[in-house]
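Note that this complex is displayed minus one protein chain, with the remaining chains in position.
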Amino acid sequence: MTGRRSQVRRATSMDRSPLTRATVLAALAAMLGLVLATVGPGGTAAAQTVACAPDSGTACITGTLRTSAGQPAVGVALEVAGPGGEQQVTSGPDGRWSLPVTEAGQYTVTLDEATLPAGETLRDPANNPRTVTVSLGGVAAALFPLGTPTGPAAPSGGATGDGDAPPPATGGEPGLDNTVPGTASGGGVNWDRVAQQASAGLVFGTLLALASVGLSLIFGTTGLSNFAHGEQVSLGGILAYVFTQLVGLPLLVSGAIAVALAAASGYLQDAAIWGPLRKRRVGMTQQLIVTIGLAVTLQYVFQFFFGAGSLRIVRSNPETVALGPILITQQSLISLGIAAAALGGVSYFLVATRVGRATRAVSDNPALAAASGIGVDGIVRMVWTIGAGLAGLGGVLMGLYLNATAWNMGSTLLLLMFAAVTLGGLGTAFGALAGSIVIGLVVELSNLVIPSDMRYAGALVILILVLLFRPQGILGRAERVG
Amino acid sequence: MTTATQNTPTAGQPTRDPLLRASGLVAGYLPGVNILNGCDLDVYPGELIGIIGPNGAGKSTLLKALFGLVSVRSGTVTLKGEDITNHRADSLVHRGVGFVPQNDNVFPSLTIEENLQMGSYQAPKRFAERFEAIVDLFPTLGDRRKQRAGSLSGGERQMVAMARALMMEPSVLLLDEPSAGLSPVRQDETFIRTRKINRTGVSIIMVEQNARRCLQICDRGYVLDQGRNAYTATGRELMHDPKVIELYLGTLAADVESAGKDVPPLA
Amino acid sequence: MSAETLAALQGVERVPGSLKPDAILVADDVTRHFGGMTAVDVKHLEIQRGTITALIGPNGAGKTTLFNLLTGFDKPNSGTWSFEGRPLAGVPAAKVSRSGMVRTFQLTKALSRMTVMENMRLGATEQPGENLARALVPPIWRPREREITAQAEELLDRFRLLDKKDDFAGSLSGGQRKLLEMARALMSKPTMVMLDEPMAGVNPALTQSLLSHIQALRDQGTTVLFVEHDMHMVRHISDWVAVMAEGRLVAEGPPSTVMTDPAVVDAYLGAHHDTDLGDDSVLSDEVATRLEAEVAAEDEQAERAARLEEKP
Amino acid sequence: DEDGSGTDTTGGGTDAQPLIVGSLLPQTGSLAFLGPPEIAGVDLAIQEINEAGGVLGQDVEIVHADSSDADNAEVATQSVADLMSQDVQVVVGAASSSVTLNVLDDITGAEIVQISPANTATALSGASPFYFRTAPSDLVQGAALGNLILQDGRANVAFLVFNDDYGITLRDVAKRTIEEAGGTVVYGNEGEEFDPASDDVVASAVTAALSTNPDAIVVIAFDQTKLIVPALASAGVPGSMMYFVDGNLADYSADFEPGTLEGAKGTLPGKAADESFRERLLEVNSGLTDFSYAAESYDAVILAALAAVRGEGTDGPTIQENMAAVSGAEGGEECASFAECVDLLEAGDDIAYQAVSAAGPFNEDNDPSSAWVGIYTFGPDNKYTWTSEVFGEL
Partner (left out) sequence: MDWERILTLVAGELFAPTTAAYALAAIGLNIHFGLTGLLNFGQAGFMLLGAYGFAVSTIAGYPIWLAVLVAVACSVIFALILGIPTLKLRGDYLAIVTIAAAEIVRIVGRSTALTDVTGASSGLRGDSYKATFQALSPLGDGSTALGPFSYSNSSSNSWWLRIVGWLLVALACVLVWRLLRSPWGRVLKGIREDEDAVRSLGKNVYSYKMQALVLGGVIGSIAGIIYVLPRAVQPDSMGRPMTFWVWTILLLGGAATVFGPVIGSMVFWAVLMLIKTVMREVVPSTVLRAEQIEQFGWIIVGVTLMLLVIFRPQGMLGDKKELAINVR
């Protein structure tokens, strides 16, 4: 494994070396252009028909030759030798060659370097001839990349710019250069990629904040850690799916309906479950188990009605706009705007309005709040309504951002939501925002430094570290003793 | 400041209808355990009622029961003749009942100003005006208006609690040990202020362990013991009742006072 | 013996920060700031062993904060202090308590879902069963448990909580919690006990009967430091009084002296504390004005302290 | 007695117990979307077997139980207890290698034949004599995938692959093929997989993959593909650069904007898609949109039933002994349906059941020894059509 890995590294470091960068770039551009050209309608089919078709008695040995500029290398002679005898073949107009063989076994493929187009050399001369294993009915490929040799043996061999080679990218299509972020340099980590991922982190973090602010509010006012909050998020996404895809309403309308229904679900939930439990003074840990029960129920209700697959809220592919080095979808920009407005509204509500302050008062001391003339149940119900509505909105936008929603979208996000609100300081709405953005950035950027299948772990390690230095969370406050 | 000189109602006026009446109250926290065992209480308009009694007698429970924070198992509470038994606290606030609890009587994560805003929750328009008046009474609170109540000292909290209740401009005020934790000068001030507020026509029920002070200023006093009224009389009578002194008031204050005459007399 | 210690106080200077012949607690330059405000700024404080010392002062003077600092529940911005000669600055709260200096809290901390008796037992020290390994072998800790229980019952009886001993502490009334808090602190038989407003909310008759208990403790050698706003109590049992204002120690002396100190009377006691408030004359403008002035004096001092802080 | 068993068969009416097949397939949890086609495959097989007269004269019974996913491992444990209490002799399942590992010892320990239609983990090869699988090994598909990419002249390949058995195994094989032929895997190497439990991985993974300038992007995932493709498309990646595998080769006409996948290719084990098989499946469950592992599930039941017929017993050990033989491991006459095969068996012939999935006979590890892999291309309508097929042996 390690051996193969280092081999890959060598290849990439080669790509990055200044000597060859321009060449490789040009080659790539041309190659992608070509790809675009060949796969136009009908193109594929045409290419396929020429190829040898394997069946139970035949196998194919095949390959495609491209010049270092990415153009098909036409007329290159190859010799294939093996159990089925020796055969000759030359590459066709698309640079492709293929040979049927009727015996399985090891074949050697030798490329006749003399027949290469002028100025072209093998990138890795040591790999000529190469050996392929063929089994009947199968296809075996042998590639001979052309370009500057990697080894020290032929440093100047056949550098590309000798004038004979066709000008790169004659296909006219700019390839992916302009649209794919990070194409400008040879892969790996670079600033464009960092910027791109940071912008994704910001968007993701903001949407996460939207989804989790309700969690924070509900915890703040009632002390309840709502493990069914993830399902509120899923609900938003699924409702949006229902109204766009099943009912056929435009996205904006169905999004609004989804949020309204999600909010209503919060209201009803509080009226039917949490209000009565509070009245009976059922403890918070017990209520927490009820939320787990509710989460299970809701998850399987979703599965029951909408299946276990991913549900696309809209069918179209998101349109993108370029902001400097960053490529961002219009959808994300709009979502960001909506999320910022919603979060700003909630913050204003909490800090500057009478009812908002009452919300915080209830979270401090419900009995005293009642004694001050605050209708505690009404406030809590309102918090549930707003919290669930925001979660629903978060679900709709998250479903759009992630390109699909599913019965378990919320539950997979739940841990991150909890991490975010804790990081920010439990029960504070701003904290939820700050924590979410930190989490979003960490989650999106961590694959720059650690294996990507461990990136959640990275986010969680950050969480622990932050708490060590600020045990009360980013925006939380220490309590007075005595 | 005006001096209140209107006719003060006294205990001997049963002809008028009580403003607040509790009769035969039975209430408790745990199922099957009654803390109040048939408690009766009458408050006539404009009266200042003092409630004293040993620790755990049920004084706080009585206030909470009146205010709908503990469920009443039997008996009734009426306000101006209307049955308000087990009504929700916020609806009582709406009817002009104010309450200062004994413990946990501030919102710790709210600032002082926000705490007082909660006091005028049902009449937000009056906040600015009331706030000025309160800050006049408790200048410390005005200076510290942005400090979180959770970081206040015990006495400062008590001031906030009292101020919050005064923000409501209630017509009936229930005070649970408003002087606890206050410095002597502030205790005096609290009692005098309570009396003044009372003279403006607000009926007040005050539970106190600072019993002598309480009995000094109140019109009528109740002694509560084991969830029942033990004695009811005017404050003065109770204060000098030897039985009450022995069981509830103690002789410490009197002893100390007679021992040390080295304090300056009242001006 | 108590007479001796009391006699020793006779010769002590009646100025803040005076030196004591046999100080059990000595604190130097203890300061604590909150934002721009100085809550505690004690230059020098000594507590005489075997006496009952009262710490009084207006609300917000910094008494509780000083307790928090001395017992390790809060970290000072500066300062050192020692208890029985051992330096205590930076020592964690539990260790402070184990060294014999036990405190109570002004806002009570009852262990709600434990019975009153369990609360009491928790206060005891030297229970071998509090070690995980030994806990598994009851014969090791049963005898001590019996002693503890007996001691707890005796205290509870004195604090009128005996018939509540099997109730959850969370179901106690406000005053009962105060009592439990104090009784629990006494379970460990501390060398020095620091009581933060122990009698606030306790019925006067009961207070009176508890005072003799506190005196008895003193006579057995326990040092008592308490914060209290009940002047009758302070005058009745304290041997020595220290006065704090705006975080500083402003006066010290025997109760009779301190309580006639005009500064203390003005800023703290007020003129009425022995007056019958039932007299409508106290509602006169004159009295109101005077009261206001007194309160203003207290407030102004606080403000001045705050302003002083902002300047440098 | 191998020879005897063939000749003695007189066709039904013996006193053997009826064959009871249990299914242990994902009906809930994160893999539940794989359940319906698999269950339909099982149900279709049972239906056809019973229409053809059942096994040894008695109708085959089916008991469905939920395997859920590895996150809820206890569900499978309880389901196995339920199945065993109903005396099943064959268990078809599980879909997830993880779940299989959890229940394998219990099922095979009770001498019940376990046949997984979808396990691909190499760790399961030869796990027990009673454990079989009908999913052709990733070795064949991986090589076919690698060669398909190479054939298209793509040399810098990025993998968007989830960190589970299925993804890792397939990726490893394809990667080896590509590298041996001179290509490079520029992204999706070890450590660059993503956690299947997280949805928000797409943005950063796509960015990371594209920053390596691939000329082909292989998506190895299940249903999460619906999240990945739009992200790729909006980053400007044309369909012709994308490659799919059996886990996500599906009809996306309802999911993506027309043209998104045009030119994308994919591999799917099995010979040319058998339209009649799909139609039969749709008769069983008309709601199917995805057919992943339906053929393998169908084959599993048919093979078990044939093994019971051949061994004239419905007990686990008998079925286990005859599984390899009916799959054609010892040669024999080819037959493609249960009815046809039973006729041959009753005539005393040895048979080689031609699996719908085109998997070859079992090898000594009870894995299919060879497979056909179909190559498919997506059109502008985001539906895929057959283009060619390749054969591979292990």
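Residue numbering begins at 1 within each chain, and the chains themselves are lettered A, B, C and D in the order written.
Methods note: contacts are C-beta pairs under 8 Å (C-beta built on N, C-alpha and C of every residue); 3 or more make two chains touch, one makes a residue touch a chain.
Predicted, not measured: the structure shown is a model, and the values here were computed from it.
Touching the missing chain, out of A:V194, A:L249, A:A271 or A:V296, is residue A:V296. When the whole complex is considered, the residue among C:K43, C:K109 or C:H213 that touches the unshown chain is C:K109.
On the side of subunit A, touch with the chain left out of the figure occurs at residues 223, 225, 227, 273, 277, 280-290, 292-301, 303-304, 415, 418-419, 422, 426, 451, 453-454, 456-457, 460-461, 463-464, 467-468, 471-473, 481-482. Counting the whole complex, the residues of subunit D in touch with the unshown chain are 23, 27-28, 32, 35-36, 39, 63-66, 69-74, 77-79, 81-82, 85-86, 97-98, 101-106, 109-110, 121, 123, 127, 163-165, 168, 190-191, 193, 195, 197, 285.
With the whole complex as reference, residues 71, 73, 92-95, 97-98, 102-105, 109-114, 118-119, 121-123, 125, 127-132, 135-136, 138, 141, 145, 168, 170-171, 184-185, 187-188 of subunit C touch the missing chain.
To be clear about the criterion, only the chains that are shown with their structure count from here on.
Two chain pairs, A-B and A-D, are compared here, and A-D has more C-beta pairs in contact (counted per touch definition above). Chain centres here are Cα averages; for subunit A and subunit D they lie 27 Å apart.
The mean-CA centres of subunit B and subunit D are about 78 angstrom from one another, to the nearest whole unit. Look at where the CA atoms of subunit A average out and do the same for subunit C: the two points lie 61 Å apart. Annotation for subunit B: residues touching 2 or more other chains are 151. Looking at subunit C, residues 64, 106-107 sit in touch with two or more other chains. Put simply, subunit B touches subunit A in their complex at residues 67, 69, 88-90, 93-94, 99, 101, 104-110, 114, 117-119, 121-122, 124, 148, 150-151, 164, 168. Contact residues of subunit B toward subunit C in the complex are 1, 3-4, 29-30, 52-57, 59-61, 102-103, 139-140, 143, 151-156, 158-159, 176-177, 180-189, 191-192, 195-196, 199, 209-213, 215-217, 235-236, 246-253, 255-257, 260, 262-264, 266-267. For subunit D in complex with subunit A, the touching residues are 28-33, 35-36, 143-144, 146-148, 150-153, 155, 163, 177, 179-187, 189-195, 197-205, 207-208, 210-213, 215, 223-224, 226-231, 233-241, 254-257, 260, 262-263, 290, 372, 377, 380, 387-393.
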